[in-house]
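To start, the structure under review is shown below, and the notes come after it.
Only one protein chain is missing; all other protein chains are in place.
So that you can tell them apart, the chains are marked A and B in the order they are listed, and the count of residues begins at 1 in each.
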Amino acid sequence: MRRAVVIGAGLAGLVAGVRLAEGGMRVTMVAKGVGSLTLSPGVIDVLGYAPGRVDSPREALGAFVAERPDHPYARIGADALEEALAWFTDRVPQMRYRGDGPRNLLLPTAVGVPRPTALAPASMAGADLRGGGRFVVVGLSGLKDFFPRLLADNLARADLPSGAMVGARHAEITASPRPGRADVAGQVYARALDDPAFRGEFAAALRGLAEPGETILLPAVLGMARAGEVFDELQERVGAPIAEVPTVPPSVAGMRLNTELTGAFARAGGRVVLGVEAVGATGSDGRISEVLVRDAARTRALPADAVVLATGGFSAGGIALDSYGGLHEVVLDLPVAGPPAGVAPLSERHLDHQPLMASGVAVDGMLRPVGPGGEPVWDNLHAAGTIVAGAEPWREKSGEGIAIAGGFRAAGAILEET
Amino acid sequence: MTHPLHELMRDSLDHCVKCTICETYCPVAAATPLFPGPKYVGPQAERYRGGDANADASLDYCSSCGICTQVCPQGVKIAEINSQAKAELAQRRGVSLRDRLIARPTLAGWMGAPVWPVANWTTSFGPFRLLLEKVLRIHRKAPMPRWAGRTFQSRTRSRRKAPDPAAPQRKVVFFHGCAANFYEPGTASMAVQVLEHNGLEVIIPKQGCCGLPLQSNGQYDAARAYVRRLAAQLAPYARAGHDIVATSTSCGLMLKREAHEILGVDDDDLRVVSERMFDICEYLVMLDERGELKRDMQPVDMEVPYHAPCQQRGHGVGTPAMELMAMVPGLRASQVDAVCCGVAGTYGLKAEKYDIAMEVGRSLFDQVRASGAALSVCDSETCRWQIAAATDRPSVHPVEMLHRAYGLG
Partner (left out) sequence: MRGYRTILVERVDLGQGTTGRFHGLLHSGGRYVISDERSATECAEESAIVKRIAAEAVEDTGGLFVTTPADDPGYADRFLAACLKTGVPVQEIPAAEALRREPRLNPGISRAFEVQDGAVDAWKLLWGNARSAQEHGAAILSYHWVTEVIREGDRVAGVIARDNRAGEMVRIEAAFVINAGGVWAGEIADMADCPGVTVVPGKGIMIAMNHRLVRTVVNRCEHPGDGDILVPIRTVCVIGTTDVKADSPDDYSIGRDEVQQMLDAGEVIVPGFRQARALHAWTGARPLFKDERAGEGGEDTRHMSRGLALVDHLRRDGVSGFLTITGGKLTTYRLMAETVVDAMVEQMGDSRPCTTATEALPGSEDGRHYWLGSRLAAQEEAMADDQLVCECELMPRRKLVEAARRRPGMTLDDVRRALRLGMGPCQGGFCTYRATGILHGLGDAETERADELLLTFLQHRWLGLEPILYGDQMRQACLDDWIFQGTLDVEHLPVTVPT
């Protein structure tokens, strides 16, 4: 059996891992910790702004990559992206992803901005703002990271496609899994809602809040392991449509996706080793033969026929910036593509384009990290996710698309090799 | 209290980006609102420590299970920071008699061993347990192991061989830990037989306690003395090239890492022992990867739920027990979806924490019961006692499944 080592347990690593394991490889995933997936809103962004709001990623992508030849999407290609998304949604049926064909949905964020995204769990998709609608935003008194009034008031001022009329008001309920406690985290609500007893109490508190024709917007804490069941039952009991709005971390929706995807990986036969750091690799003739990891007692060599590097960008620690301004790829010391010469790395205006933040490893069409001359550093090393240079995914709203398509493509390239 | 390693662990707080991942995984924070969670008591509160007084007694609810450190994507040594801060708290408050007693399995074990029938009778005798709870604040329902009567050490005196640099690979040292010595010599014997079945000669040197229970009860100086003594006992074997194999995941981890990272013990004996220390399942899988593990296993037609205890996860070697069980024909092992059983060494014994520990383990116990299996499998002894007590069925070490499969008993 051929062996693959996947470094990193975020979205890109998990997608690559599942596909490799399904493809018959013996896959070991090593990760320093849990991936950023658990922090993410749980929607699947493909391309939201370019820089104007994107209505259809499929239509916009051609021009987008033409202008940005170094963007990860330019390497992956639009076809692989579509194939990857279809493959992906099949792997996580419990998330019940919904979209509108090639077009973006427009879902409210927790501050009430209409945000474009390609796919969203069914529990969120009901808040699509493109056709307007009437909403009652409901806060939970114990949850400090959701402000129904701010959401509702901003929604009423939101920039929407012409003709879409939005009405929004706000309310609050006090039902709490930890009565008497002022500060209750999202995951505590979510786990408690898995339990039918609290679910009943919660539904009772919501009943009668919505007027006919209104959709209830709630923070995305409606269930953890049994989210689907919780959502369906609440809607039925409350008698009004409900939609979840993703929260800032801790993000329950992100945790659900993480759980389902790690489950898919385990079912496909993959092994995860969590809490260890990959510290290097050995190999010869342009191929890595072993990945070195540091466990509790020593540095261990994991034999590998192929390696996927999915350690994330700066925030996850895949790329590091030292105090002298030097850029480093942390595990394998690969060359890092930073801002082009002559371009100021950072802007004084916080929300401007920050070229430094798009740093990462440059890759070829098979997503192999390349040196300055464009030649692969290792023939059997592929990179996927935020570690790949050329994007500011949080601005473009392209993070999940890049990770899923990248992980899928990297795995495909490895499987094709046999 | 301040040693260079403390500073090193503390420095890791700089990596915290407040992402809250650790909070969502901490089993204690999920079980009780009394504990504010790893991010809070770890990297966050640590910035406020270092003065003359401790300000946060809620820290004491941390069970030191270590899950937070494992899941933290930024490399913050949360559990280690907590352990050190807890030790400081304990020193300021003074360590109770109970915490002194339960932290010394050798003491409790030796006290029980000569009089074992009486000892076992008292630990299962209700009124005595009530008294224990009143006087010592050990919860009356907390699982208490049964003394085995004769220690594993005294049964295996003939195996106290000297190091043999001539054939280091063929001879392994078995580190049994206190629990096996006093309470579960059976598990230890099975481990020895499994190793022998694979053609290895097993040396069982004289060995003491690793000091882990002392460490988790904040008695660092004593813990350091224990672990140094043990390392000195094992070091000659490690230097001669023998691998050291352990069935106790937590004690193995103590020697691999914790003595160094938490207690700050920095000596050569410990270093050579760490390098050679293996958890038994890790070791057997490694043999298999070298093609040296016997695959002559008989079918064991059983379904078993397996729990990877938090201390086992701390080894950073994946779940070798699952891989071993997968080699046994007919054996259908499934990993339980839970991070901790709650007992965390001695945490769950304490009267004020027993309920929290049971709540932590609830989902695990439910899954074990729901599986309908006759027994469950888990690598760590205190966890097995907790799981067995909570689910009314035995819980065994994975090596016992292998022992069956090899037809050894």
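Methods note: a contact is a pair of C-beta atoms (placed from the backbone, for glycine too) under 8 Å apart; a residue touches a chain by one contact, two chains touch by 3 or more.
Keep in mind it's a predicted model, so treat the numbers as computed, not measured.
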In the whole complex, not just what's shown, which of A:Ala66, A:Ala204 or A:Leu346 touches the removed chain?
A:Leu346
Among the options B:Thr24, B:Asn54 or B:Thr346, which residue touches the chain absent from this view?
B:Asn54
Based on the whole complex, identify which of A:Gly325, A:Pro340 or A:Pro372 touches the chain you can't see.
A:Gly325
Which residue of B:Gln74, B:Thr346 or B:Thr391 touches the chain not shown here:
B:Gln74
Chain B residues touching the omitted chain (full complex):
2, 4, 7, 10-11, 13-19, 33, 36, 39-40, 43-58, 74
Against the chain that's been left off, what residues of chain A make contact? List them.
36, 39-41, 53, 109-111, 113-115, 144-147, 149-150, 153-154, 157-159, 180-183, 246-249, 251, 313-317, 320-325, 346, 348-351, 356-357, 392-395, 397, 399
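Here, only the chains that are shown with their structure count from here on.
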For chain A versus chain B, what separation do you get between their C-alpha means, in angstrom?
35
Touching residues (chain side chain A, partner chain B) in the complex
28, 31-36, 38-39, 178, 181, 184-185, 187-188, 191, 249-250, 255, 266, 271-277, 293-298, 300, 315-317
Mind listing the chain B positions that touch chain A in their complex?
17, 19-21, 23-25, 30, 33, 69-75, 253, 256-257, 274-275, 277, 313-319, 323, 335
